[in-house]
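Just dropping this structure here.
A protein chain is absent from this complex, but the other protein chains hold their places.
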Amino acid sequence: MLYRDSGQFKSTYEDDRAIFPIAQDRYAMLALLAVAFVAVPILGNDYWLRSIFTPFLIYSLAAIGLNILTGYAGQVSLGAGGFMAVGAFSVYNLLVRVPEINFILALVFGGLVAAAVGALFGIPSLRIKGLYLMVATLAAQFFIEWSFTKFPWFTNYAPSGVISATPIDMFGWKVEESWERYVLALAVVTAMALVAKNLVRGSIGRSWMAIRDMDVAAEIIGIQPMQTKLLAFAVSSFYCGVAGALWAYLYLGTVEPVAFGINTSFQILFMIIIGGLGSILGSFLGAGFIILLPIFINIAGTGLGLNLSTAFISHMEFIIFGSLIILFLIVEPHGLARLWQIAKEKLRLWPFPY
Amino acid sequence: AQEQFIPLLTYRSGPFAPSGIPSANGFADYLALLNERDGGINGIKVTWEECETQYNNDRGVECYERLKNKGPTGASLVNPYSTGITYAILERAQRDKIPILSLGYGRTDAADGRVWPYAFPALATYWSNASAIVNFIAQKEGGHDKLKGKKIGHLFLESAYGREPIPVLQALAQRHGFELHTFPVSPPGNEQKAVWLQIGRQVRPDWLLMWGWGVMNATAVKEAAAVGYPRNKFIGVWWSGDETTVIPAGDAAKGYIATTFGSPGALYPVHRDIGRYVYDKGKGHGPRERIGEVLYNNAMVAAVVSTEAIRTAQGKYGVKSLRGEEVRWGLENLTLNAARINALGLEGVLPEIKLSCLDHEGGGWVRLQQWDGKQWKLISDWIAPDRALVRGQIEASAAKYAAEKQITPRDCSKEG
Amino acid sequence: MTQAAPLLSIQNIEVIYDHVILVLKGVSLDVPAGGIVAILGANGAGKSTTLKSISNLLQSERGDVTKGDIRFRGERINGLSPSELVVKGVIQVMEGRHCFPHLTVEENLLAGAYTRTDGAAAIATDIELVYRYFPRLKERRESLTGYISGGEQQMCAIGRALMARPKLILLDEPSMGLAPQLVEEIFEIVKRLNREEGVSFLLAEQNTTMALKYATYGYILENGRVVMDGDAATLRENEDVKEFYLGLSAGGRKSYRDTKHYRRRKRWLA
Amino acid sequence: MSQAAWRNISIGVSGFIVLGLGALVIANPGKIFFSWTFFFEVLIGGLLAGTLYSLVALGFVLIFKASGVFNFAQGAMTLFAALSLVRLIEITNSILLSMALTVVIMMALAYVIERLVLRPLVNQDVIIMFMATIGMTFLIDGFGQLVWGSDVYPLNLGIPQDPFEVQGVLLNQFDLVAGAVAALLVAVLAVFFQKTRIGRALRAVADDNQAALSVGIPLRHIWFIVWTVSGLVALVAGIMWGTKSGVQFSLALIALKALPVLILGGLTSIPGAIIGGLIVGAGEKLAEVFIGPLFGGAIENWFAYVLALLFLLFRPQGLFGEKIIERV
Partner (left out) sequence: MQSSRKAIGETLLKVENVTLSFGAVKAIQDVSFEIRRHEILAIIGPNGAGKTSMLNVINGAYHPQHGIITFKGQPRHDMDKHEAAAMGIARTFQNVALFKGMSTLDNILTGRNLKMKRGLFAQMLYFGPALDEEVEHRRKVEDIIDFLEINAIRKTPVGRLPYGLQKRVELGRALAAEPDLLLLDEPMAGMNVEEKEDMCRFILDVNEEFGTTIALIEHDMGVVMDISDRVVVLDYGRKIAEGTPNEVRRNQTVIDAYLGVSH
């Protein structure tokens, strides 16, 4: 009875286009943000902040990026890891050469470079579609990874071929402690998620979805496939680029190019499929599922106290994780976001089944 | 009860598990031995917990964070067993005051303890190793002057790790007048035909070094045989010199050489003790017949260095559970001379070492071993690298890092 | 025809999609052996859903028959797999043409004969038979069905179903998108197959005029319920049916031009 | 953009790349070593290496052709098959018996996959099926390691491996055997799948699950057959690759080498898999040896993909893939 939309009428189109048209959702979201911004940094310990929340947030951001490209614009890509690398290495190179630049500006710069590279590698999408495109985007992944390994300029001639995040200084705020890193990540992710939501509910978002759902028809109603697809690649890569930079600066600290390897690309793709293609919320749910679930399975396995060997637990982790993926797909092929929506629908009808 | 907690970051599954398993067993078996035979370190029981990283950076960080506060005083020190994880937790560990010990991997320039108070790439770094191999080649050729005009190849996994020795090799090539040819292999390295055609049919280097990892190793040895490159001119780094490199390659591996800092085989008193005190009680971590494998011994050496550092620190701070920063003091003041090594039942297994505030590496000594088709046989004594050259590069690199990060290096003369 | 045991009999079935969307709310109907039965009704009434619950194609659309019985020759067939049903002689021609786009017309027909075991010669004869009914298909036999016109695809789909030599064909909107001549032809073919080969039909149709002309019995479905049923002749004469489904008012067929700006209501929905 | 305009652009771009590389080669005479014998050696080596890729690509093609599913688990199946074989040989000491047992295991696997994964997911989007196979990958990887362990095991079935020279060109017996096996397998499969009733049913299923069901094609049997066959192909690929570098988890990664082959040849074409393999194998080896030095080498990984991409610009469905039908 708590979750009802009856009695809530929208009198203007503005209200109707709001992100959370239902009041309960709005309050829930505000409460969540309050918890995330205030309670978590105060109460969370290093372990939770640093190895659970921060990577979760950053991966969510990358997943939003890929979801824009794959979930909204329908271009399946396996280059997300590569574009993250571009972001990370661009920010590093900018900051190491021009240290006085504000970190936020550097992030934007990293995102823009990634966007340019993304748009470049997006060109084949004008001709190649579906799974063929997916495999073809691996060219970007491998080429980028190779370039950063190969050309020492990118790592500022570091003899070990790695980049080390330079200290972050934002308007005098030195971001060092785990909670500070978490808050910075959270702020960036919140803002960018909001922007993403804005984009996908406006005319740009609609043209992406039109291209995704039926590209010939979209063209016939006047949507230019080239602009639309390349914009999707650029925006998506921007998000991935920023996520990559955050990954390097807020999470890993010191990064080799392999940290953004093919596995990263795959993982991000898994996230959006499991979370829900074409859903911003799904990006978060998917990131949670793919990043956190294995850890929880592992912790649970260790915590059982049965004195199981780590190898056994690890193998079971694989098995359980794989089974859960399949199970979730069978229960709801359209991802966790859809599952959540159905749950809400049921709640709204409750106690009546239909 | 007083106890000393050591987290073990291991990888017993995934693509690199074949290397991770013996490493994990060697480390844990030695700790078990200390408890079973000696009742711990000076009576302080050693406790440990494994956490599976799958050789994956994110999981490694998670493991580190999960385990760093366990035990009465938190983690004594951490062996990440992956260069990527080492990078990812180094700075963190510095703030947590937990020393990171990375034997034969990790951040090379961290050997400069002024910039890296909490990082210990002890025993030997890749740079020392590259230099030591060149010294070995010079020995075989009959002196450094004979290197002139020789062709030396460097076959490596195209990655930060594989590229790491190149600057040192280039410097040496210039100094000794040999030609350096580099042969990168695309990861993961299960397909090397192109590169071997170049090595075997085109360049034909007199000696070939290999910085390989995982499936690349065995494949390389096989391909060497396939193009007829002599295996006894083919020298791998220690990560390309274990059983997983040679056994899958079968006969092709006979004569293949690799460096090591923990001599191979279950031939030493310590192995006998492990058998008696650990395996006989059913407390072993792996199959008994695999005691003494190369990576097993390497990891055992890491365990020795770890526990001896704790023992050293107990000398200063008292016999009790120690905190990470106290163990760090132990590491910086660690001296393992021949006598001590013998007393530990490890004579010949590891070189003498002495760490200090300035030098977190120790001597950088390595030995060379050769696969005779059944087992690894030592074929050289401990070989030293060109210390001046290596140290120079380390200091330059560390200084550059310090500048980038705006760190002021410690003044070692003030350390106690 | 109510005396003899029906060939197909549906008792009170309920269908739910996606665990939440209730579409059929207790539908019952019979198809007598040798009959042609039509299901009529507006868009979204549940005609296709009814057919799919018989052929069990529902399962693959995340739909479920949650209540009721479906019997074919007295035997309960809920939950049999579609291929088992085809072997038993129940086949569905799906709405919207569903040809195999990367197969040629002829390969499509051959694929339709997949369950047959009576040999290549018999299959070849039947292909000729289909070509006789649809000469247009013969002309395009080597074309990929992905490229043929909408009407041609429809013919191909019907022809493909014939290839399985079924006893009961569930035809979903066979006339959709076909030229008038062809619509008539197809219904003639239905009649002939019914008469000559004894095949029974259950068809969902929007073209009510045609359907009631050829069917023996009709059901009218609205909103997932049967609201009216009867002999085709009876239905044809029913005033409501005339007005809402045949487009006939008291003064004969009215022009589509004149229907502007006035809306009527169906009496039974009021 | 019109078809013709696109074609011109594509030709322009590829021409530019080829010319650019040519100029680079000419401008750097010292870095490139060239002789015709060596060229042929690299070419032949590349072609033979390519057949090994084909073996893996073939597994993908079979399943894709028959169900429209892009089977991410193909690598894991390869590993699992090889691992089962090696460990069974250790246990039974008989190669033949172990082979037979492994075949049974792969059939059981196919059955389980059909029953637990494919059947509940019939008629779902390609991308969903793709994700399901990813779930299977984790499952198989975990299960395989749990049962058989994660160590590296040598595999030696007595395939001769010595090098020999013909006309100054160095060849390896193992490569020749691998090439022959791949060619044979492709021939057999091509005939089996192209010329039979089942072949047609397979293509029908791939085109439209729902319609295939409606005409009575029993998806379950079809899927079981296909997954079994692709399990066997995985076994063969596993044997070949395992002989090369030991049976270990990394076998699961060779799928990555098969992907460019797959799209270059066309996802739906069995002969495409072998020809794609030959082109990628030869192309990447030639590039690595004769162009690689200009960039410092190790360009193989991305070069294979770029090569595939260039082909795709002209034929978006791969060399032999089914045409992508787009109509309104």
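First chain written, first letter: the chains are A, B, C and D, and each begins at residue 1.
The definition used in the following text is that contacts are C-beta pairs under 8 Å (C-beta built on N, C-alpha and C of every residue); 3 or more make two chains touch, one makes a residue touch a chain.
It should be emphasised that the depicted structure is a prediction, and the values quoted were computed from it without experimental measurement.
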- Item | Touching the absent chain when the full complex is considered, from A:L49, A:A114 or A:L199 | A:L199
- Quick one: which of C:E106, C:E173 or C:D229 touches the chain that's been left out? C:E173
- Full-complex touch with the removed chain, picking from A:I104, A:M214 or A:I342, is A:M214
- Item | Residues of chain C in contact with the chain not shown | 21, 40-44, 95-97, 136, 140, 143, 147-152, 154-155, 173, 176-184, 206, 208, 244-247, 253, 255-257, 259-261
- Item | Absent-chain interface as seen on chain A, which is shown | 12-14, 17, 195, 198-199, 201-204, 206-207, 209-210, 212-214, 216-224, 231, 235, 278
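Operating definition for what follows: only the chains that are shown with their structure count from here on.
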- Query: How many angstrom between the C-alpha centroids of chain B and chain A?
  - Reply: 36
- When you check chain D against every other chain, which residues touch at least two of them? 142, 145, 150, 296, 298-299, 301, 327
- Message: Using the touch definition from the top, which residues of chain C touch two or more other chains?
- Response: none
- Chain pairs that touch, as defined at the top of this document: A-B, A-C, A-D, B-D, C-D
- Message: Touching residues of chain D toward chain B in the complex: what are they?
- Response: 33, 38, 41-42, 45-46, 49, 142, 145, 150-156, 161, 163, 170, 172, 174, 241, 244-250, 252-254, 257, 284-285, 288-289, 292, 296-301
- Footprint of chain A on chain C - complex, ascending: 16, 18-22
- Task: Would you pull the chain B residues touching chain A in the complex into a rising list?
- Result: 10, 12-13, 17, 21, 24, 49-52, 54, 56-59, 61-62, 64-66, 68-69, 83-84, 87-88, 90-92, 95, 107-109, 158-161, 163-164, 167, 186-187, 393, 397, 400-401, 404-406
